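Moving on to chain A:
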Amino acid sequence: MAVSIHIADTIRSVVPALPKQVTVEISKEKTLHEAALEVGVPPVLIVFAIVDGVRKALDEPVGESAQVHFYGTMAGG
Partner candidate 1 sequence: MLPGYAGTILRIDLTQDKIAKQPLPAEMAHSFIGGRGFVAKTLFDELPPQADPLGPENLFIAASGPMSGHFMPASGKTHFGCKSPATGGYGDSNLGGHFGPSLKYAGYDMLILTGRAPQASLLVIEDERIALKPAGDLWGMGSIATEARLKAELGDAYQILTIGPAGENGVVYACITHDFGRQAGRVGIGAVLGSKNIKAIAVKGTGSIPVADPKAALTEGLNAFQAIRTKPGFTGWTPEGTAGITDWINRVGAFPTRNFQTSYWDQHTQINGAAILRELKITDKGCYCCPTPCGKYGKARTGLGDVYVEGPEFETISLLGSNCLIGEISEIAYANYVCDELGLDTISAGVVCSWAIECYEKGLLDRETIGRDVQFGDLASVVHLLECISRREGIGDLLAHGVKTAAQKVGQGSEAFAIHVKGLEWSGYECRNAPGMMLAYMTSDIGAHHARAWVLGHDLAGSSGSVHDLIASKGKRERLPKSEVTGRAANVIASQHLRPLFDLLGICRLQFMELGFEVEHYERLFAVITGNPLSWDDMLAVSEKVWHLTRSISARELQGFGRAWDYPPERFMAEPIPDGPNEGHCISRAEIDILLDEYYDLRGWDRNGLPTAATLERCGLKAVARTMATWACHGDG
Partner candidate 2 sequence: MKLIAKSEHCSGCGACKLVCGLTNFGQVNPAMAALSIHGRFPAPGVYEIRLCDQCGVCAEACPVEAIEEENGIFLVDTDACITCGECVDACPHGVMFEHARLDAPIKCTLCKACAAVCPRDALVIAED
């Protein structure tokens, strides 16, 4: 299935070569972590994923989701 993956500026500022958005074919059993590797995002930089508006852990499956956003961070406090 086609999944639209969005990569936040907080990650792109660290790895500038990454696109802002990319659509990939990926099976729904794959985890978000695997999806990240698929599009070249170092999972270590992902603080959280937001899948169709809901925060998800990286070991959760991509499932039927259409929009995946990977967020980095610029600090906690």
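Selection rule, in plain terms: all candidates are chains of the complex that A comes from, given by their letters.
The criterion applied here is as follows: contacts are C-beta pairs under 8 Å (C-beta built on N, C-alpha and C of every residue); 3 or more make two chains touch, one makes a residue touch a chain; residues count from 1.
Since the model is a prediction, treat every value here as computed from it, not as a measurement.
J.: Looking at this complex, which candidate touches chain A: 1 or 2?
T.: Per the touch definition, chain A is in contact with 1.
J.: Taking the complex as given, what residues does chain A use to touch candidate 1?
T.: 6, 8-11, 13-15, 33, 37, 42-48, 50, 53-55, 58-59, 67, 69, 71-77
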